[in-house]
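First comes the structure, then the notes that go with it.
A single protein chain has been removed from this complex, and every other one stays in its place.
By letter and in written order, the chains are A and B; residue numbering begins at 1 in each of them.
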């Protein structure tokens, strides 16, 4: 017997009638605002070529680490759901079979944001009205597969249907940005910009670092054998990215450590890490590069984003067989107060700098991040990120940052996702949860309702555009 | 003037009528399920001999560190409540006098789980209907004392009345398990199993470690002078424990550190710690033994439990006068991501291993434990533990783990207690708080109510049986 799938109009709103009514009124003012997505991992090729998505599982399961990590944690082999192997050995290729694995295990996602996002995609995007389970798996598969073959489900059509005003992808300096060029050349009006993520040429512990740096220099036409040439290459690539619409840079370091070395010491360090980096040299070089990036941001106006504190690819067996980014990233402790001091001592009060901080260590919200952002003019707090991009994660973020940093030292939501179809659902959850938080303040007479409407609008739209200069 | 004592049928449910109604419905489905208690410290002698409990204070005050730590923190000397001293010097022996100390200080427990558990014992077990205070102390004492002398309050009768389907005690490999044997030989149908807690022979810093290891070898008939013989002794004792019903092992290490040494290095380490362990050698040996225990669990199917992160016996004066486990254990910071990696690299994806993690550092719920358990097939999250076995502790646990790890990577509740009479109250609090959490999800349209009923049943009964193979 199938069960109904419905998206309740009051979902995520508290049951208490007074608070719910206020939340409804606040949400009504922001529900239909355009989506500004300043940080994410959609593939620009989608919008450049506008080819149809191939099939349900390749779109919704195989690339989504939220989905396959949960399945894996309960005993599903990654081979079973078609995650490609490093050596090319066989994994499941039958999209319908893969879909059945999700369907049969859908109960595992109860209480998770993945369930909420997927239900939204099934209902709002594909019009399904029964719940996904083993019995409805084929109905789902056939419905989604058929839809994906139509014009209305091509990437650009969905982009427009989703009311996306602007979206940023993320590329490394080694990327020629051909898809972004093709998008601009196509005459299509969708705004898809890139963001400068130099980790592969900044992190001496990155795979093929020396080779990366060599190509980085070649494509810039810069002599990267010297520190000055290396910095010049960054300036040239940054300019190239800005021409492709970039307004921000993005830095995924193991820690938030920064450094402010004398130029000759930085040059010597660079010479060392090019050859063979000790762990301490690698960490120091990344630290120094954050300060260099801040210096260049002051010059060229790009906004910096820093999101440290992840032990990447923690599972050695999964890394060996399936490669990187397979749901085995685990957060680690954050530390920002000492770590950021060198950069802040150098540039912390320069009004031209904006540095947006993310964390996976919620413990630092009230202890470090809100006090730092509530003081330094350059600092802003990114939204609850990754594992915390969820109702409870959002609630904790507002509860622990607002009283010290206020609302205006935050920068609205970003989805940070490659799961294109879920983007509206993710922004909707953020808008709803911000309205819930504001509704509670109103109901408890901590904020007048007219001011709460202004704040809701700022959190959904104004702050992100201002912070990211979009 | 005495005050009434009542157990409100809606206790712990939120006041908001919609949520409360849902919580009531969910709770109705799980309130009367049998109790499965997979981890605790009841004395198997109670069930072997079925002797009556001696008196109210010896049963409910003297052995309960939750109770005497609070009294002590507000100036009551442990001597006053009859806690035995190491040197046998006199402490209070008049049970009625001890009872009066609790009665006169009962207000100190306002807002604590101890108050909730004790009130349940007084009301539901002994039928008292007035609140405990100085005035009602004698009534309480006489009522409880009289009841304890009756057949209905003997251990086995209470076990049956409490609807306990299975209970695990915890013993060291040095324990001959005679009480468990006596229980089985008695023909009584209650299921009381042991659990293998090898800390005294695994922790080189344990009291009398070398002597423990010697006895460990003798009772196994193994030559523990060698590393191989020592491991063989573990296998023999584990087999003996499995014959006494054990389905799990239990490891109370200072940290979660694991190691995966080459056999010759492990053998050399073992030889060193037998003679004189440096702190680092002791830590490394414990770390290596967790990996050895995982290896044996894969062989013999026993579920591993790891609960690190306590500074035991922090109060030097109390330790000297009253010995260990006298309410002076203080949690410390937890770290699992680096600590568990050696074990996980070795056995993390083996489908035969289950490793249940506990913590007293709530900070790691969302940062480390939920992401780890939401990825590794072998990992499961134990319930909110010890200091967090409380309504707010349970709320935080679900709020911080569910969105990343889901419900099915958790294993239901355990009471971890030697306070036998409070066991139903503790499980009842867990069932109520899980229903409250689920009711909130339902009321906010985050989970359909029929699915919430399934989850409530799983959390109260199914998951613990499955995880512990009971």
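Basically, a contact is a pair of C-beta atoms (placed from the backbone, for glycine too) under 8 Å apart; a residue touches a chain by one contact, two chains touch by 3 or more.
Every value quoted in this text rests on a predicted model; they were computed, and no experiment measured them.
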In the whole complex, of A:75, A:263 or A:448, the residue touching the missing chain would be A:448
Filtering B:51, B:218, B:392 or B:450 for touch with the omitted chain leaves B:392
Contact with the hidden chain (one of A:34, A:301 or A:374):
A:374
Among the options A:189, A:279 or A:351, which residue touches the chain absent from this view?
A:351
Contact residues on chain B toward the hidden chain run 3, 8, 10-16, 69-70, 72-75, 107-113, 116, 131, 311, 314-318, 327-333, 360-363, 387-388, 390-393, 396
Contacts of chain A with the absent chain, listed as residue ranges
16, 18-19, 335, 337-338, 341, 344-345, 348-349, 351, 363, 366-368, 370-377, 379, 399-400, 402-409, 440-441, 443-448, 450-451, 454-455
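Note that in this section only the chains that are shown with their structure count from here on.
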Provide the C-alpha centroid distance between chain A and chain B, rounded to the nearest whole angstrom.
40
